[in-house]
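Just passing along the structure, written as structure tokens.
Omission of a single protein chain aside, the complex is shown with its protein chains in their original locations.
Chain IDs A and B follow the sequence of writing; residue 1 opens each chain.
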Amino acid sequence: MRTFRRFTSALAIVVAAGALAAPVPAFAEYPEKPIRFIVPYGAGGASDIVARIFQKALEDVLPQPVVVINKPGAGGSLGAREAKDAEPDGYTVLSTHIGLHTNRLMGVADFGYEDFEPVAETGTIELVLTASGNSRFENVDDLVAEAKANPDTVTHATNLTSVLHLAALQFMNEPDFTFRFVQVGGGGPRKPHMVGGQSDTSFFSIGEVAQEIENGDLRVLALMSQNRSPFLPDAPTIKEAGYDYDPLGVSFWWMVPNGTPRDRIDFLADSFEQAFAKPDVQKALADRAYAATFVRGEPLANRVRSEFESVKELVERFDISK
Amino acid sequence: MKPDLTAGVLGIGVSIVVFASSFTIAPPRYEPLGAGAVPIAAAVGLFAGSLILLATTVARHLSGHHPVGGKRWVLVPRPATLALTVTAIALYIVLFASPIGFRGATLLFVVAAAVILGARTRRDLIWLMLVAPIVAFGCFYLFTRIFVVDLL
Partner (left out) sequence: MTPEFFAALGPILAAEPLLYIVGGVILGIVAGATPGLTGAMGIALMLPLTYYIDSKLALILLVSMYVGAISGGLLPATLLRIPGTPASIMTTFDGYPMARDGRPGRALGIGITASFVGGVISWLFLAGLSPPLARFALRFGPFEYFSMTLMALMLIAAVTEGSLMRGIVSGFLGLVAALPGLDPVSGEMRLTFGFHQLAGGFQPLPVLIGIFAVSQILLMAGEGAPVTERVTTGFSRMFMTLADWRRQAVNLVRSSVVGTWIGIVPGIGANIGSIVAYTLAKSASRTPDRFGKGSEEGIVASETANNATVAGALIPLITMGVPGSVVDAILLGALVIHNIQPGPLLFRNEPDLVYGLIWAVLVANVVMLALMLAGIRIFGRLATIPKALLNPVLLVMCCVGTFAAANRHFDLWIMLGFGLLGYVLQRCRVPLGPFVIAYILAPLLEKNLRSGLMMSAGSYEPLITRPISATFLAIALVTLVYAVVSEVRAARSGR
């Protein structure tokens, strides 16, 4: 009875929102128990925040609650391994992103995207290339000119083996120069490092440094995207700066272990799509300056694979695999 | 065995293990030290510190300067209690994620550990009958309902 009421209210929302999604299969027995979202990173991080946004939004989409379980450690590979080894019954969903590829290619994990079926992509973090507020670099041209004239002198604060490292390699590759990498770690320690002018340049996600950009502590050199961002409308894109390539970002992917029945994957994807369309989800993502991308099905599988190929190419070209 | 001797031997043992496995660490890539330098330094430091500790203890003992003041460390007053407690904890950890489940394992453990640790009077046992279920079910409720933890 309760399930039925939940179902009808979910259906009502679908109808009311005029959603494009296929209706929830009427007589599906799945899910009959809570669905576990494994977040292989700590509480409070970007993946955790996104997982909790969807946990809440899925409450009235799914007939069963969602349980978010944080299993942090080893750059996300501990939790991902657990999800890989879980029963492929649609009750274990992994929250992941490009880190799945880097862990594999850098030798941290011996498994990768082939061990999972992608369900949906819900949002993307775009990166910005920044310099300190009183930096000698006004724009990308200044930076490239100096870096080319004096190779290996312009310092770049990064988090080695993460997407930031790869984004920097990808950028170096285009105008063909070399940064002097400085390992500072995650956004937390890197922010004071950059505001204090310890290193010349660094990548951040837009949301991470919106405040510092606004009050002039940090200067945006370029947005690593093909198009300008509504969250930072004045920031020129890397394409405008004259480098036409598809820059890496961090897209939030939901995956289930290989072998999960196709109808359950579709059911989950439908549910994510409905939740994603909700205004409060859109607002929550926008508050953190995450681009509102939604991809599923074959396009998502292609996207995951092509991102793996780009990372692999970078890792091989710069010979940084283990 | 004297305390300093044990600490010294422990330190030397650990330092050798760390030293030996430090050589499998990948060579430096971005700066001159690399991932292996600190483990090797730690092993060397630990080895040296432990060796000095051992040497001074032995020297002091030989010179008769330091009469047997330190108690023998292995001989605790209640070795059986200690061993049983450790065993109980280990069993609890095994049962923690077994089909018995968290609540059952906790009930068993609290009662067993209390008896091992010396709850023998009737008063203690009555209290125990109250405390054990409260802890087992209270923790389970707290952690599965209020906080989301993966307890069986």
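The definition used in the following text is that a contact is a pair of C-beta atoms (placed from the backbone, for glycine too) under 8 Å apart; a residue touches a chain by one contact, two chains touch by 3 or more.
All values reported here derive from a predicted model rather than from experimental measurement.
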Among A:S77, A:T130, A:S202 or A:Q274, residue touching the chain not depicted: A:S77
Chain A, residues in touch with the chain not shown (by the definition above): 42-45, 69-75, 77-78, 81, 106-108, 152, 155, 160-161, 180-185, 187-189, 191-193, 195-196, 198-199, 211-212, 322
Interface residues of chain B (partner: the chain not displayed): 3-4, 6-8, 10-11, 14-15, 18, 21-22, 25-26, 28-36, 38-39, 42-43, 45-46, 49-50, 52-53, 56, 65, 70, 73, 76-79, 81-82, 85-86, 89-90, 92-93, 96-97, 106, 109-111, 113-119, 124, 127-128, 131, 135-136, 139, 143, 146-151
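Criterion: only the chains that are shown with their structure count from here on.
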Chain A contact footprint on chain B (complex, rising order): 26, 29-30, 148-150
Of chain A, residues touching chain B in the complex: 36, 67-69, 160, 181, 183, 320, 322
